[in-house]
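For this view, one protein chain was removed and the others were kept in their places.
Right, subunit A next:
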């Protein structure tokens, strides 16, 4: 049960949203899909007096901007799955979205950007967006600010979001060739380890998600098994432990998910 008296705000201009967030800093939460926020508030884990809902800001678009693709903060997993633009330009995102647990009750309202901002290690989006070289577009009292996702994600459930700011969108590179692998215990489990393999023409990378507090982007100079295993083993220095799996398990399977993502990149997704 939400224990505090809440004031709900639905601004229709970004500057108004930023002003509200600044005014109530420390006692305010940003609401997008609410799939993480509301259960946390019900359990008393997030304790605020104000909620600023972004739905009045028109941030549900998926569009090309130059050579990149921008996703608004309110884009849901269903939107990503249904988007012809993403299917063509960034197939990794619908690929990942299809594997998100929770069924349509969740995928219809949970947002990709919300998952990024939640920054829980055991989720898909921080890893996948890191693999795509995402840029996080924030909006705050002094206007817009852009941050590379690698700098935005500071740690487990820690992000670089300053007083009065909210994330308006992320932009990602168009990457036609990618592969994904997720290992988890059961349907209801959060990801234990994910790997996004991306070949952007210049470099082959694997980005591990859920393995450490922050995603690990690893350049793969040589895709042979031994080389991948060595590169991953060298990169995984502080594996994440949670209630579902200890760090040493994640360290053990990290090379496996990396290899499988690379295989999918090479051979295409299995039907």
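The working rule: a contact is a pair of C-beta atoms (placed from the backbone, for glycine too) under 8 Å apart; a residue touches a chain by one contact, two chains touch by 3 or more; residues count from 1.
One rule holds in what follows: contacts and distances are computed from a predicted model.
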item	value
Chain left out of the displayed complex - its UniProt protein name, from "Xanthine dehydrogenase family protein molybdopterin-binding subunit", "NADH-quinone oxidoreductase subunit H", "Amidase" or "Cysteine desulfurase"	"Xanthine dehydrogenase family protein molybdopterin-binding subunit"
Selected from A:19, A:163 or A:244 as touching the chain missing from the view	A:244
Selected from A:46, A:150, A:189 or A:263 as touching the chain missing from the view	A:189
Residues belonging to subunit A that touch the chain removed from view	1-4, 39, 43-44, 183, 185-190, 192, 243-246, 249, 252-253, 256-257
